[in-house]
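With one protein chain held back, the other chains of the complex are shown just where they sit.
Which chain is which? They are A, B and C, in the order written, and residues in each are numbered from 1.
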Amino acid sequence: MKELRVGQIGTGFMGRTHSNAFLQVPHFFKTGFKPVLKSVCSLDKSLQEYADTWGYESIETDWRKVVARDDIDLIDIVVPNNLHHDIVIAAAEAGKMVICEKPMCMNMAEAEAMVAAVEKAGVANMVSFNYRRVPAVSLAKQLIEENRIGRPFHYNAVYNQDYTISTNVPMGGAALWRLDSKVAGSGVTGDLLAHSIDLAEWLNGPIARVCAKTEIFVKERLHVESGKMEKVTIDDACAFIAVFENGSFGTFHSTRYARGRKNHNTFELNGENGAVFFDLECPHSLQFFRYRDPETGEKTPDHIVGWQNIHVTNSEHPYMGNYWVPGTTIGYEHTFINNFAEFLSAVNEGRDYKPDMRQAMRTQFVCDMVLESARTEKWIDLL
Amino acid sequence: MKELRVGQIGTGFMGRTHSNAFLQVPHFFKTGFKPVLKSVCSLDKSLQEYADTWGYESIETDWRKVVARDDIDLIDIVVPNNLHHDIVIAAAEAGKMVICEKPMCMNMAEAEAMVAAVEKAGVANMVSFNYRRVPAVSLAKQLIEENRIGRPFHYNAVYNQDYTISTNVPMGGAALWRLDSKVAGSGVTGDLLAHSIDLAEWLNGPIARVCAKTEIFVKERLHVESGKMEKVTIDDACAFIAVFENGSFGTFHSTRYARGRKNHNTFELNGENGAVFFDLECPHSLQFFRYRDPETGEKTPDHIVGWQNIHVTNSEHPYMGNYWVPGTTIGYEHTFINNFAEFLSAVNEGRDYKPDMRQAMRTQFVCDMVLESARTEKWIDLL
Amino acid sequence: MKELRVGQIGTGFMGRTHSNAFLQVPHFFKTGFKPVLKSVCSLDKSLQEYADTWGYESIETDWRKVVARDDIDLIDIVVPNNLHHDIVIAAAEAGKMVICEKPMCMNMAEAEAMVAAVEKAGVANMVSFNYRRVPAVSLAKQLIEENRIGRPFHYNAVYNQDYTISTNVPMGGAALWRLDSKVAGSGVTGDLLAHSIDLAEWLNGPIARVCAKTEIFVKERLHVESGKMEKVTIDDACAFIAVFENGSFGTFHSTRYARGRKNHNTFELNGENGAVFFDLECPHSLQFFRYRDPETGEKTPDHIVGWQNIHVTNSEHPYMGNYWVPGTTIGYEHTFINNFAEFLSAVNEGRDYKPDMRQAMRTQFVCDMVLESARTEKWIDLL
Partner (left out) sequence: MKELRVGQIGTGFMGRTHSNAFLQVPHFFKTGFKPVLKSVCSLDKSLQEYADTWGYESIETDWRKVVARDDIDLIDIVVPNNLHHDIVIAAAEAGKMVICEKPMCMNMAEAEAMVAAVEKAGVANMVSFNYRRVPAVSLAKQLIEENRIGRPFHYNAVYNQDYTISTNVPMGGAALWRLDSKVAGSGVTGDLLAHSIDLAEWLNGPIARVCAKTEIFVKERLHVESGKMEKVTIDDACAFIAVFENGSFGTFHSTRYARGRKNHNTFELNGENGAVFFDLECPHSLQFFRYRDPETGEKTPDHIVGWQNIHVTNSEHPYMGNYWVPGTTIGYEHTFINNFAEFLSAVNEGRDYKPDMRQAMRTQFVCDMVLESARTEKWIDLL
């Protein structure tokens, strides 16, 4: 088992999920790698405590030093979005593998440079779209590949939260930089819809056309850095109609103003043979409507057809055989563990990993075009 | 289409459900009969208004006069339990068909006399166990008969309500005679568990042994007739373990003190091939776990097995083809319509109807033995 | 109680729901009227059987004769959409009250003429948007009026079905005229989205802007009248983004190709104080998120806040006190009973009934503009 020497840049919430994943992968998966946490970098006052908690051997306050270290194989980027571009390019140039949180970056110009850099350097790279690795979502992918859904008619997605409704929520700083467009690039589009779009194109193929609408409900917020009320320029909410290349279509909706919804990341795909529905707030369940079996062509008898709640905790389900016993659930953090295991296995076996920067650039493109459509109030072709 | 001339005795809540059912049957079912509401009898002040609302041609205040009328074919008994015995016997002796609300009567002694009377007279008779006719419950019966459940291991039932928790609820009178044991015979055992037992034996065969526990939570209540606080002598709650003749077993639980449960009449049957779960608060759903198909012997693939929520509103589902279109629900009152349609069709075609008085006597026996077990704190054999 | 003499034109599925509602209203509501079914008109072979089943005193095959009869007070129109216009105008001119199924008509030109006719004649009129009268939907309206939702941010609606997926489903004729644009006017927009739009504007106020997309998945179908394959010209599916006058926005989605969805008519409204979600496949439930009480301004404590499944079967709930007892459900047909009771009460008391033709014309306008937006691929202002 090879050591994989990790340098993490960033120590926020995502830093914790990544640190945990590095440590947990070898407990559940045989990837050929044993991650070793060499160094962690941030300007946060509690950096040493963070390093102690997760077992980083050293700390840095300048990310360029981490990138420059010879004893590091992989740079793990969990800083705000506006910093992704520079770090990825520097890491690639230093010949490091790269794991980068989503959204990939601020815009397509950045994305193109990043892809060019990692491809030129030939370094393994991933953008962390962890929700592909929810076992129920991976199972949806499997059902689609087994032709259990068949010709698709509709794909609808929602990603709703409710944590910015109060006008008293400030913006900026370590906690709420996602409300500051200069740091985040966009609002729900990059933060939430990027997930929805990544899943949609993974499950249902390319989106061909979009028409979008965004909204800012709270026009001004206190900026924690300036100490002043400033204009809000991110998209608080975004909805769009998407037509897929395969002829199906549907709606996407995302907001941080959906009172009652904490992490309501859902999708429904309706096809000729069947349908699936998923909701991240019930992550161990996949709803499946089994209308016709693709192998036999037989319809489920009319009197017993119905939506099945598949409790995705059997050994036969994606990833679940690596954990506990049938009937026991895993949680949010395991989507990162599963994802990192996929990445490390791919690296170990010399296979391409998806989504890499190139594939993530496509999601960046769709996000950019969604925002462009909202600005111009026009349909935009993506193909 | 023959006229079926009805005399109803009683004008409470159950009187309304029966009146409605008589009027609605011909709109949805071809039974060969057209019910005509000839007369209704009660001592209630609003009797004339009741008769006008439902279209009864005449009113009576002495039930013996209704039974004696030549122009009446069927006596419909919807009075409190302590009056069932006398009216059924008189009706039978007068050669009338009899529909009697459940529970059948006060005890086995009464039940035996009633069965003897209707059988001697040879009159068609039913006891109104309407929940057999919830489409989802009838579908459960069908799945069992199709061997989709297979060898049964467990049958568990609950019938919980919460309307008598307050000590301020009085007992007696037209509204709350169910709390007065002299009128009701028993508490939840006759009122609620009679339904659960009827369904259990219909779906899973005879109960062989029981061991029970009852409780009275509120020891005294104001009696609306005496105007005084009186000792409560009905069972507020009752639970029992039941072993079925087929070797399966489970628990039954019923109460009027289950805060949050309005009409929580549920059962679950787990067998070798599959399982079903039903809850009357979601009456249009049957939960079905399809483990193995009995015809082919094939197991559902491990990765797609799960509880199915069958929305029992397809034309192929019991009774539903007689109503509206797939996807539209029917309600509580339709269990009576379906039940009366079954009875009238059976009468019209000269078939036996179940549950008749003889079959209902069995349920009365189980109820009596449950209460006896609770009194003696012993297991009782029922076979 | 006055007699209300009804002439029904049309004997399809909707004819049955209306006939039932006329007969059932007086059993559950005091409206001042007793409907009497005087005459029913259609070209259907089973007309006499239909009349016998529901108790119509006479039959007609020319609707003009029904409209002309002196002994009829109200014309009930349950024929395909392309006939509404002529009958409504004739009925209004004859001074009859009018009940008309939705969608109101084929297009705005028709709608304007119809409104002019009924207003000129001064006759009471309604368009049958029955889903307002689902008790859970009426409860949602009540919660909004009680300010339990507060400032609205999002309103999203879905109305999905799956009955036309097979290419073998023909179009035209008595059963499937909804697939023939010459008779239906439009596809899901008039059939399903008209309901969603009516509810949306009732609950959340006027829609200010829309941008829509429609699709035809099966391009040709056998026409049962011509016996030939013909081009399908209705909208099989339609999605649109809607911005409301109050600043909230969301998506609408409707299709007959959503495998697994039978009658999936849902809406969710998220506001500052709370949120509601409804699904017609679970019609007795309203999901309510109670974030802040408007009277006291108090937030639900963070550790006990959650979506409540209100089982809308208490006496305190809209319409439910008129039926059975708490915990017992009503069904689809009761939405018509409740609606007719509202209409008859309004007529009896000299109050305006909503939605009347004028209000329904607004829904027609929104539908027309949705289809126009889909055709032109542009945003359209509705205000």
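Note that a contact is a pair of C-beta atoms (placed from the backbone, for glycine too) under 8 Å apart; a residue touches a chain by one contact, two chains touch by 3 or more.
Just so you know, these numbers come straight off a predicted model, no measurement behind them.
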| From the list B:Asn107, B:Asn204 or B:Thr255, which touches the chain that is not on show? | B:Thr255
| request: Return the single residue from A:Gly122, A:Gly327 or A:Gly350 that touches the missing chain. | output: A:Gly327
| query | Out of A:Lys182, A:Lys231 or A:Lys262, which is the one that touches the chain we can't see? | reply | A:Lys262
| note | Cross-chain touch to the chain not pictured, restricted to C:Arg148, C:His195, C:His223 or C:Arg292, is C:Arg148
| said: Suppose we count only contacts with the excluded chain; which residues of chain A make the list? | reply: 13, 16-17, 19-20, 23, 26-27, 53-54, 161, 163, 262-263, 280-284, 311, 313-314, 323-334
| message | Tell me which stretches of chain C touch the chain missing from the display. | response | 139, 142-143, 148, 286, 288, 290, 301-311, 314-317
| request: Tell me where the left-out chain touches chain B, residue by residue. | output: 153-154, 156, 158, 160, 162, 165, 211-213, 215, 217, 237, 239-241, 243, 247, 249-251, 253, 255, 257-261, 268, 270-275, 289, 291, 307, 377-379
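One rule holds for everything that comes next: only the chains that are shown with their structure count from here on.
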| Could you name the chain whose CA centroid falls nearest to the centroid of all protein CA atoms? | C
| note | The chain pair joined by the most C-beta contacts is A-C
| For the two copies chain A and chain B, what is the rotation angle that overlays their Cα atoms, in steps of 5 degrees? | 180
| field | Mean-CA-position distance for chain C and chain B (Å) | value | 35
| Roughly how far is chain A from chain B, going centre to centre by Cα mean, in whole Å? | 53
| task | Return the distance between the CA-based centres of chain A and chain C, expressed in whole Å. | result | 41
| Which parts of chain C, given as residue numbers and ranges, touch two or more other chains? | none
